[in-house]
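Excluded from the complex is one protein chain; the other protein chains are retained at their positions.
By written order: A and B. Residues from 1 in each chain.
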Amino acid sequence: MSDEKKPDAKTEAALPGPNAEVEKGDTKAAAEHGATTGDNLPAAPGTVPEPVVVGERRGMFGAADVGDTSGYGGLRTPILFPAAAQRPYGGWFDEIADSLERGLVGGDASFGEAVERVVVDRGELTLHVRREHLPTVARVLRDDPALRFEICTGVSGVHYPGEQGRELHAVYHFLSITHGSRRVRVEVSCPDGDAHIPSIVSIYPAADWHERETWDMFGIEFDGHPSLTRILMPDDWPGHPQRKDYPLGGIPVEYKGATIPPPDQRRSYN
Amino acid sequence: MGIEEKLPAGFLLTTVEQVAGYMRKSSVWPATFGLACCAIEMMAVGTPDYDIARFGMERFSATPRQADLMIVAGRVSQKMAPVVRQVYDQMPEPKWVISMGVCASSGGMFNNYAIVQGVDHIIPVDVYLPGCPPRPEMLLNAILTLHEQIQGSKLGVNRVAAARAAEEAALRATPTHQMKGLLAEGAGSLRVAAGLQAPHDHTVAHRHGGAGGVA
Partner (left out) sequence: MSTTPDTHTPEARENLDIYATSAADTADTEGARVFNAAGGDWDQLSDDATALHEERIVVNMGPQHPSTHGVLRLILELDGETVTEARAGIGYLHTGIEKNMEFRTWTQGVTFCTRMDYVAPLFNEAVYCLAVEKLLGITDQIPQRASVIRVLMMELNRISSHLVALATGGMEMGATTVMTVGFRERERVLAIFEMISGLRMNHAFIRPGGVAQDLPPGAIDKVRDAVPAIRKGLGELELLLNENPILKGRTVDVGYLDLTGCMALGITGPILRSTGLPHDLRKSDPYCGYETYDFEVVTRDSCDAYGRLRIRLDEMYESLKIVEQCVDRLQANPGPVMVEDKKIAWPAQLAIGGDGMGNSLDHIREIMGTSMESLIHHFKLVTEGFRVPPGQAYAAVESPKGELGCHAVSEGGTRPFRAHFRDPSFNNLQATAAMCEGGQVADVIVAVASIDPVMGGVDR
């Protein structure tokens, strides 16, 4: 299975035993949860959702520019994000999923059309929503009495250059005060060439500046936003700084007898 | 700047310089130019615990037109840079600048696209004050250093001569990355660092392994 190739020693030591009802990020647990055998065997291929590959690590220490002298230079490890979760999700996550499914009935899209993946990881529920159905889902999240996520705390952009066709993600976090500070995450992705996501400002006006910031930093255009302009950078700044292909932009620093290059050009082991 | 600029050099000018210097340093009015974390420490300097009022400087002037000293307290972002320059230009002579904190002096820990790497890219700085953020006492030390500079600053003909001398010294000075640290062999210590004495021949130093001590 692909999850065996991860540099396991350190990560295994860092993870505790499984919590009572919440799933960990370890893909083995997800597989076990889905498998119906009691023999602790990995599930047969194709029966359980696979972890999502978002990139690739090269070598033991991620040395990109200078030669990798560790001897493990040829190591290629996929970066695996947690796989889709299987029902039951645990805790009140099932309630949310059911309420959302009910709320979407009769609307523009059904649950299956709108939500491409549900991930339960580290005690958090993430709904991967298709971008064209984002406003519908947001409206249901806000208005449905069982969901009632009044506050959209913000939009966060993430750029995964390794995930072809889905490079730019916009991550929305919602908070429900009525239901005791429940949180849910909605993640929408779009390809680099066609970075358009419908805006939810008409549903959650709080997302106004957050969407502007995501546009400013990542270049994701939010269709329907009243005024999508630069907010953090100067108005005429070219480029979108927090993308992975935008350099950090530092200058070399002079010391007595040496010049230290900026952080993104130094030797790095990660 | 005034009539004192037109006086001929000599004993009279020296006395005028001392008097003018004393007057100027005793009532420097800072402009409120707090940008980030250092601004909080600058505000703390104005409060009774550290009390900048004992120097006559508690009157922070919001308008640069009535300010003498611009304490650039905090990181200067690319968006803010034209504003810094505009505020500096709006200050009347004589004016001084303290760049407070490492971000204002050199970009600090933020060596990236968004921060100007040192406010001296935009405006001339008189005193650099390192720290992240510098304690209020450190800011007071910088202010006292500036006061000494102001007290000793020349007028008229002497001022022109002093500016020329400073320019000459700067042109002759060793670039930082060719300087030797104080512990390096053959470094000749401070005189070399001040650019008053030529540094040793690098090839000789390398052969003796002297330069290897640095970095």
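Here is the rule we use: a contact is a pair of C-beta atoms (placed from the backbone, for glycine too) under 8 Å apart; a residue touches a chain by one contact, two chains touch by 3 or more.
Treat the numbers as computed from the prediction; the structure is a model and nothing was measured.
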Of A:205, A:239 or A:252, the residue touching the omitted chain is A:205
So one chain is hidden, and I want to know which residue out of A:80, A:114 or A:140 touches that hidden chain in the complete assembly. A:80
Quickly run down the residues of subunit A that touch the omitted chain. 6-7, 10-11, 13-16, 19, 24-26, 54-55, 57, 61-62, 77, 79-82, 121-124, 126, 150-154, 156-159, 171, 173, 175, 177, 180-181, 183, 185, 204-210, 213, 230-236, 241-242, 248-249, 263-264, 268-270
In the full complex, which bits of subunit B touch the chain not displayed? Write them out. 32-37, 39-41, 43-44, 47-49, 60, 62, 74-75, 77-80, 82-83, 86-87, 89-90, 109-110, 112-115, 132-133, 135
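As a convention for this text, only the chains that are shown with their structure count from here on.
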Rounded to a whole Å, what is the gap between the Cα centroids of subunit A and subunit B? 46
Note which residues of subunit B are touching subunit A in the complex, please. 78-79, 106-107, 111-114, 117, 175-181, 184, 211, 214-215
As the complex stands, subunit A meets subunit B at residues 233-234, 237, 241, 246-251, 253-259, 262-263
